[in-house]
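Some notes on the structure that comes next.
Note that this complex is displayed minus one protein chain, with the remaining chains in position.
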Amino acid sequence: MPDGAQPVLDVRGLKTVFRTRGGLIHAVNDVSFSLRPGELLGVVGESGSGKSVTMMSLLGLLPSPPAQNAGGQVMFEGKDLLKVSASELRAVRGGRIGFIFQDPMTSLNPVFTVGYQIMEPLRKHMGLDKERARKRAAELLDLVGIPDAARRLKDYPHQFSGGMRQRVMIAIALACDPKVLIADEPTTALDVTIQAQILELVRDLRQKLGMAIVWITHDLGVIAGIADRVMVMYGGQVVEMAPVKELFARPRHPYTQALLQTIPSLHGPRGDRLRTIDGQPPILRKAPSACPFMSRCRHAVPMCGLENPARRTLTPGHDVACHRAEELAIVREVAHG
Amino acid sequence: MTDAVTTTSARPPRNQWWDVWDQFKTHKGAMFGTVVFFAVIALIVLGPYIWAVDAKYINIRARDQGMSLTYPLGTDQLGRDMLARVIAGGKTTLAVGLAAMALSMLLGTLVGVLSGFFKRADGALMRLTDLFLALPLLPLLLLMVMLFREPLVMNFGPEMGIFILIVVAIAVTSWMNTARIVRGEVLTIKEREFVLAARSIGTPSRRIITRHILPSVMSPIMVSATLGIANAVITESALSFLGLGFPPDFPTWGRLLQDGMPYINLHPERVLWPALVLSALVLSVNYIGDGLRDALDPRIRGR
Amino acid sequence: MADPVRKPLVEVDGLKMYFPITAGLFRRKVGDVKAVDDVSFTIYEGETLGLVGESGCGKSTCGRAVLRLYDPTAGSIRIDGTNIATMSQTMLRPMRPAMQMVFQDPQACLNARMTVASIISEPLDEHTKMSKAEKLARVYELMDAVGLNRDFANRYPHEFSGGQRQRIGIARALALNPKFIVCDEPIAALDVSIQAQVVNLLEDLQEKLGLTYLFISHDLSMVRHICDRVAVMYLGRIVEIAPRDTLYQAPLHPYTQALLSAVPEPDPDTETTRQRIILQGDVPSPSNPPKGCNFCTRCPKVMPICREIKPALVEVGPGHRAACHLLDNNTAATAGPTGGNEAPEHIQQGENA
Amino acid sequence: MLTFAIRRILLAIPTLIFISLVLFLLLEAAPGDPLADMPLTIPPEVREKIRLAMGLGEPWYVRYVLWLNNFFVTEPLYWVDSVFGTDWAQGKQRILSYQTRSPVFDTISERLPQTLLVVGTGMLVGILIAIPIGVISAYRQYSWFDQLGTFISMIGFSIPTFVTGVVLIVIFAVWIPNSSPFWLPTIYDTTLRVQDWDSFIAQVRQMILPVTVLALYYAAQISRYMRSSMLDNLGQDYVRTARAKGLTEKVVVLIHVLRNSMIPVVTVITLLIPGVFTGAIITETIFKVNGIGQQLLLSLQGNDAPMVMTITFIFAVLIVAFNLIADVLYGLLDPRIRYD
Partner (left out) sequence: ERGADGHVNVIYWQAPSILNPYLSGGTKDVESSSLVIEPLARHDQTGAMVPWLVEDIPTLDNGGLAEDLKSITWKIKPGLLWSDGTPFTSADVVFTYDYCTHPEGGCAQSAKFEGVSAVEALDDLTVKISFADAKPNPYLPFVGAQSPIIQKAQFADCMGTKAPECTSANFGPIGTGPFKVVEFKTNDVISLEANPNYRDPAKPRFATMTFKGGGDAEGAGRAVLETGEFDYAWNLQLAPSVIDQMAAAGKGQAVSAFGTLVERIEVNLTNPSPSLPEGERSTTKHPHPFLSDINVRKALSMAIDRELLVEVGYGRAGRPTCDLVPGPEVYAAKNTSCFAQDIAGANKLLDDAGWVKGGDGIRAKDGVKLSMVYQTSTNAVRQDFQALIKQWWSEIGVAAELKNVSASVFFGGDPGSPDTFQKFYADVEMYANNFDGTDPEAYLSAYTCNKIPRPESQWQGENINRVCDPAYDAMVAELGRTADLEKRRELAVKMNNYLTVDNHYIIGLVDRGRVSAHSNSLGGVVLNTWDSELWNAADWYRVK
């Protein structure tokens, strides 16, 4: 982890809202993070916490309407991606920043061959001619571990299994040697054995290509395996951000803590009952004025209802947004003991 | 640890149609359509009381009049009051449109659901549909009219008898598309997990159909139904044209259009008004269909 | 640990579920999708049997066939001693209340056009003659039991979170006081934080009502948590079945081993150091399984014999059975030269069973 | 795919034979007499003789079998003869129309060109209008363009062609003086041969009105299908993927989404095509295009059973055939679908 290097991607105070018939939905509230070169940032959080929306709004991929940017800046290569022109943004999409989507079954266009879909960004961003693009596409497929790559370029997505389709998605995202790769739950829809294959592949590729990666997932196990740093999101906000070991060892936010306890372990002692996080995720109808986790938090105090806790740095590299972060650290330590 | 959504007391389940209406109200097009539709209905139902002129009364001395106070929409070539004829024609047209559409939907849905749901019936029913699709309409209608006109007229009187005949004739020749659409839809819905769930409960097929399948195919049916009304109305006018329709002195909008065509240059209003109300009817029904489709789907309703 | 005193509730023997593939001019049957191919297991009253395996290996089909949502190709299914494998649907109807199902996708398994109350009362409509008020009372009771606010009775499924929807599904399954519930990946579509709620609920209900579960999942850690015994399926066959702890501590089949090693652990320390077995390639098509062991195309320890002969499920420990030639070899190594000859016989038995 | 097609064709044969029987019985049972057109001055005895000369004396099943034989054996022989100059038909009796006393196939082949030209162009123009309208309406859902499109297509759907046709005639041929270059002919000249630029222009001019009427009618329908299909596809995940690749909106919509949206629309259009062959009865009559549709109407009115039977049966064959083609096309367009 090359500490202190200039971040490739720097997001500051990103806000995204959805204008719906039922009113505004504040899906992303003041999210900030930065991505250092070659780093893998894991993003976890429960469903609907705004992980996908955050990442998609970086590149303006949300349907608009209803989505709308409500503030913040996304610095990439010295430019604010929220302000650049449409054509500049398109040059970044797929060219400098690759994107892998969650569902490999539907994210590929069913009526075009896999080859065509891989070649598209190549021809667009790298200006390759058809032949060269095809060669490169075959290399890419080979790179992501699909055997007999040159022949399979002519196949359609439905002729691939889920795992292979996800590899194709990865190949598309990698096509133009992006500086940043954003992977939105790339393995959630896959079997564990296939997931293991993909994770192995990404580890490999990272070593080979050295790009910075944002990896969204639900699965703390995956995060533990591949992330350098972890960002925990809740209710459209970043509630905790820490290096991976630090986070698993010393989670500071009650949500992170609860999350770590809900998952049964494969090897550890088998508890009698699983810990749960009761209650509902917040409905993001209004701009947050209280801690979004308050209603489900076992440690909530009146203060939590009055003020949305700001993100602060607890120890270097470890940020939390909780009024009682310090106390809770101790509580947990005690509980562990 | 309370639920984020808490309410005070348990309300008993309320009628689902209220929810439908609540959603329906929010659809601007549908509300517009409803207003127009009811305006047309009001014209037809209340019209005769407000404008108490006999649509069949011939005042030959006052023929071919333009629009005036005595004859708001003018008169036709025999001096019949056009407004009264439009009102009277609407009654038949609307009745034929609605009844034929309903019957056609019934047939189409029945065949579609049966062939989609029961694999064994599928082949035969789809061949039947092909057969009807490939049958030429005109001879079929001629035949139906020849075979059934007299008995129907004897049993139900000339107007009711022909009404039944026309409604049945239109329905019998127009259910096939609905059947195909419904079948396709049923085939996919049949594979959905909630149908499997119903099976695991032990719900017999017939109740699976009525409880789960039918409500789910409502929206394609709704769409065909709205198109069906327009289709029925237009077919009725074509039938009148071929002399198979209602007695000639019995106005329908289709017939008014037909009758007005030769005078289009001389008295364009004779075509204009029936065309206007006809379009208004079809258009409003279409918008209502749009609204209903949204309103009937709780998923959209929630948005 | 199968307690011999406990009464078996569900006995599945030699279950086969083939889906015909037709082709050609006259739609002749040209083959089968062998979704479930000769599966046998027993579930004892009050216990939870886990069924794990990769996507497409036939878990759901197996679960559905056990409930007779499919007509099995062969084999017997005994529930409480009655063989339902060949019973007609009308005869089966009175048995339905005893066996229910909870589905994988809580969104898809609830009719989006029905209110929660009507969804939960559907089984009551079908099998009881309760009055409207009684039904409503029972619905409220069930909603309480699964932890749903009574106010939600006349809402629609889409207005709920995934976990709540799954509760609705569970309430529906419980409506008729079943003995046996097939849970077909009840938590796969749920958020981690909600999975725990549902699993806890299932456990609580089991405790309270003495339910028996067939718990289908591919989340091995959750299976470990909830199940008493675990069966591992691969390509339509059970490759290993054992009491939970035995399986997790000493998996014998290479597939089980690979599966367990592929599960990421939420612990960065072990994760970075762990040795994984990464399987190569994809699961073969169930319509055209390999000639020998189904796993031979991906098995890291594949031997020539694996490509020729299907291994049979053999007892390797108390309540622990696995189907692998390696184990034959182990036994062969200990049992002497005759062991090698026994293997083919095993297979024949397995095939005929 | 091939076996699928062959299977469907084999299945279609009994269906078609059955259809032909039903058609024949229908026509047989339908009221009406081929001699109705003749003046009342012709006495009954003469009429009876004429009827016998038409072959109406035979029982229906004999005539049915005769028709089947003629349709499936004799007529193809004649066709082969005319193409290869052979003489296999050996002057066998062909299917003769009651009205014209000439082989119905001659009439049909004489009329097919203008029907195909006019109705086909109408449909083509309709499609060409409908697709962009559908695409834009969907892409800008609920915009004024979309609302207007919906409105106009509903009008197009609800006003019968006999009204639109005459309105167009009144505007373009009556109100506009025929010295004006905007004046358009209302009577289709089927004898016009396109030889040079002038006759080409004349042909185009005389096609404008009927084609417009038909195009409006088809466009109204197809644009609706197009719109809903586009809407379905615009919400799909792969659209987002395409955008994430940095493709321009034009490429995303016109290549990725359109290609997918066209799949159901193409099949809808395929199913509309048999209608092109039978023509558009009302439009053909209004503009005197005198194609197959007008012939069918005339024959129906004149109770010309052999003509009606043959045309409707060909129509039935076309429907069955195009259903098959639609399915095959679906398979070709959508690589996910493989019939076997």
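We call the chains A, B, C and D, going by the order they appear; numbering starts again at 1 in every chain.
Keep this in mind: contacts are C-beta pairs under 8 Å (C-beta built on N, C-alpha and C of every residue); 3 or more make two chains touch, one makes a residue touch a chain.
None of these values were measured; they are calculated from a predicted model.
*Asks:* Using the touch definition given at the top, which of the shown chains does the missing chain touch?
*Replies:* So, spelled out: the chain left out of view touches B, D.
*Asks:* Can you tell me which of D:L25, D:L124 or D:V174 touches the chain that was removed from the display?
*Replies:* Checking each option in D:L25, D:L124 or D:V174, the one touching the absent chain turns out to be D:V174.
*Asks:* Out of B:R63, B:R127 or B:R192, which touches the unshown chain?
*Replies:* B:R63
*Asks:* Kindly state which of the options D:S102, D:S143 or D:S199 is in contact with the chain not pictured.
*Replies:* Hidden-chain contact among the options goes to D:S102.
*Asks:* Which residue among D:V46, D:V65, D:L254 or D:L332 touches the omitted chain?
*Replies:* Considering all chains, including the one not shown, the answer is D:V46.
*Asks:* Given the full complex, what residues of subunit B touch the hidden partner chain?
*Replies:* Output for subunit B: 56-58, 60, 63-64, 77-78, 80, 142, 146, 150, 154, 158, 242-244, 247-249, 259, 261-263, 265-266.
*Asks:* Please identify, in ascending order, the residues of subunit D that touch the omitted chain?
*Replies:* 31-54, 93, 96-97, 99-103, 106-107, 110-111, 169, 173-174, 178, 183, 185-187, 189-191, 285-288, 290, 294-295, 298, 300-303
Here is the rule we use: only the chains that are shown with their structure count from here on.
*Asks:* Using mean C-alpha positions as chain centres, tell me how far subunit B is from subunit C in Å, no decimals.
*Replies:* About 50 Å, centre to centre.
*Asks:* Averaging only over C-alpha atoms, locate the centres of subunit A and subunit B and give their separation in whole Å.
*Replies:* Chain centroid spacing, subunit A to subunit B, equals 51 Å.
*Asks:* For subunit C, which residues count as touching subunit B in their complex?
*Replies:* Answer in residue numbers: 64, 67, 69, 89, 92-93, 96-97, 100-101, 103-105, 108-115, 117-118, 122-123, 126-127, 136, 140, 149-151, 153-154, 156-159, 169, 172, 176.
*Asks:* Which stretch or stretches of subunit D touch subunit B in the complex?
*Replies:* Subunit D reaches subunit B through residues 15, 18-19, 22-23, 26-27, 29-32, 150-151, 154-155, 157-160, 162-163, 166-167, 170, 174, 282, 296-297, 300, 308, 312, 315-316, 319-320, 323.
*Asks:* Which of the residues in subunit C come into contact with subunit A in the complex?
*Replies:* Contact set of subunit C toward subunit A: 54-55, 161-162, 191-197, 199-200, 203, 218, 220-222, 224-225, 248, 258-272, 276, 278-280, 282-283.
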